[in-house]
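Here the complex is missing a single protein chain, while all its other protein chains stay put.
Labels A and B are assigned to the chains in the order they are written; within every chain, residues are numbered from 1.
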Amino acid sequence: MDTRPWLLLPLLLVLGVVLSYAVLSIPDPAQELPTMLTDNMTISGAHNPVSAVLLNFRGYDTLLEMGVLLAALLGVWSLDEMPIYRGSAPDQILDIMSRQLIPVFILVAGYLVWAGADAPGGAFQAGALLGAAGVLLRLCGWRVNNRYSGLPLRVLLVLGLAMFVMVGTGALLIGSEFLRYPPTVASELMLIIESAATLSIGATLAALFLGGRPKGEE
Amino acid sequence: MELILGQIPWIVMPIIFPLIGSMACFLFPAKAKSLGLLTSLVVLACVTRLGWQLKALGSLRYPMGGWGAPLGIDLYADGLSLLMLLMAALVGLGISIYSSSYFSRDKARHFWPLWLFLCGALNALFLSADIFNLYVTLELLGLTAVALVALAGGADALIAAMRYLLVSLLGSLFYLLGVALIYHSVGSLDIAILAQRVEPSPAMWTAVGLISTGLLLKTALFPMHFWLPPAHASAPAPVSALMSALVVKASFYILLRMWLEFFQTQGAAFANFLGLLGAAAVLWGGIQALRQTQLKLLIAYSTVSQLGYLFLAFPLGTSIAWKGALYMLFSHAMAKAAMFMAAGNIQFFAGHDRIAELGSITQRLPLTLTAFALAGISLMGLPPSGGFIGKWLLLQASIESGQWWWGIILLLGGFLAAGYVFKVIAHVFTHDEPTSRTVTLPATMEWSALGLALIAVLLGLFTYWPLAMLEMGSPFGTGHSG
Partner (left out) sequence: MSNIYLYALLGVGLFILGIYSLIVYANLLRKILAINVMCTGVFLVLVSLASRNHNVQPDTVPHAMVITGIVVAVSATALALILMLKINKAIGKSEFPDKDCE
């Protein structure tokens, strides 16, 4: 049953007015942080400021966020097995189109990771594209070979987070702070992390779409 | 050796190890149990070692990625975060030991990675000094907690998990909108920097309101507690234990931290309002607990009641009041985890948790009943127990600041707790024939419950260390009196 409490609308109205007033009256920001960002861009190893924030300055957020993605997958896998897909066989057009499209998806994803260092792009956009490729493949009736649905699939799923943690711990081992990249190899390290993250994000999104753990896991 | 150990940044270890452990459990499900137990032990060791460091330094700031705030994210540890970490590590070890026998094989392989993720999220949350990073840890915590509740599998658990997920996301979004307003008006996300720069403005007040609402919703403060009893009662026993003992405390911790650092200036009326809600929670939760016929629901409502005590410290605002509230929080975590584990044992043994039919079972489980009773002593606030010390400090603070009426709530809450604890304990003294069921309960499940209950009681005898811990880095400042 849908419910419409009579008090709700006035309450939300008040909330809306308060929030709007807060947004409109917001004081002018301190410009210190953006300036610091620009000053440190050169040693961050990325030329695109968003990538620099995501992977270097606030890389720890991104590490935990890879954790969130993996945790959601763990949750989904704990709930159910993969449902049996009852689609009819794809018709010829879809079949041919998907065969043409998937390589393009992968190519563009690779480009996005590469371009992410200097221009808008990066692991999440590329991963989303890979995920879409996975969804398309699935809808065309393709499935993961049982041989790969065990450990190899799991390795692929944790790769992004694992690479992040490994690079972070590596920094500890050479005596600097967790996740601090040595400036000389910062861009290389970030590319490695991004590539690993792209694969994991793509695989995770596709696996989330499938909606359950692979059969025969228990 | 000491030189090497001293150089290790122990502050990041309680975050890294659970993440690594979780991934290892996911990759090698067959070894999950031993990996999980090992991780819990390692986390406790790291936290102890961090405490050692803090004893010398007072407080510790650690720049993740080497940038330092405001450009990067800082970790920050002082006595307050150490207390929370220690609580999570101790309860965590108890839960790991308990769970090693509780779950069937197929459930265990899902439980361990999720639980270790949750453990890492908790530690990351207690150590974070960045309000957006706190949002990410909150979400990681929320999602894993939801998945763990749903692990029980029945329709009740699924529905409770769904409701919990929606509430949790709603709370997070309120929090995030508050963070957006704060960032855009101050220009930083680091709590320490915010504490220096925050100036009262409409945007700031709104942000404080949004963040508090979101966090109170997640902490299940009355009247926003409606989601808690079903979620905590329908989850598997170890999950109920970690939800009630740890997860609700996480959002409380964030609120407390922000309150101490920069919310405090936003007005005393708000503090009194929180105190009133807390008082209502103590009474309402207690009365509801008395009315329950199912053991786990009774314990869950007791959590609603006990969470209320924590908010009585806000209107008092003195250092003693905060210490009292945190003492309550710490001993409640031990006692409540023990109690849910004991309830889990009873359910495991009897196949149900109807209070009226406990008579025939309780006599067969003396250790479990002892754990339940000891935990009950702490919840009631009888000496000697951690709950007693916490209440004593709060009472002292309320008399010192001339706000004696909060003290009455403490006493009333104690009577209600006595009522619902004895409602269960009374069944030991019935003349029901002991049941002839021959379920063997693994010893680990009884002893882990008893161990945590004992800690709750011992907290009443050894008060020096916990109170000294709360002085480290003086998280409550020096001069906030009444």
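We adopt the following convention: contacts are C-beta pairs under 8 Å (C-beta built on N, C-alpha and C of every residue); 3 or more make two chains touch, one makes a residue touch a chain.
Here the structure is a predicted model, which means the values were calculated and not measured.
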item	value
Shown chains touched by the chain that is not drawn here	A, B
Contact residue for the chain not shown (choose from B:155, B:269 or B:356)	B:155
Residue among B:11, B:75, B:165 or B:397 that touches the chain left out of view	B:165
Chain B residues touching the omitted chain (full complex)	132, 135-136, 139, 142-143, 146-147, 150, 154-155, 158-159, 161-163, 165-167, 169-170, 173, 176-177, 180-181, 183-184, 189, 226-227
For chain A, the residues touching the chain missing from this view	1-5, 8-9, 12, 15-16, 19-20, 23-24, 26, 28-29, 31, 33-34, 37-38, 49-50, 52-54, 58, 61-62, 65, 68-69, 71-73, 75-76, 79-80, 124, 201, 205, 208-209, 211-212
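Just so it is clear, only the chains that are shown with their structure count from here on.
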item	value
Between chain A and chain B, centroid-to-centroid distance (C-alpha), Å	30
Footprint of chain A on chain B - complex, ascending	7-9, 12, 16, 19-20, 23, 26-27, 62-67, 70-73, 106, 109-111, 113-114, 117, 120-121, 124, 132-133, 136-137, 139-140, 143-144, 146-147, 150-151, 177, 181, 184-188, 197, 199, 201-203, 205-207, 209
Complex contacts: residues of chain A adjacent to chain B	18-19, 21-23, 25-27, 29-33, 36-37, 40, 56-61, 64-65, 67-68, 70-72, 74-75, 77-79, 151, 154-155, 157-158, 161-162, 165, 168-169, 172, 175-181, 218
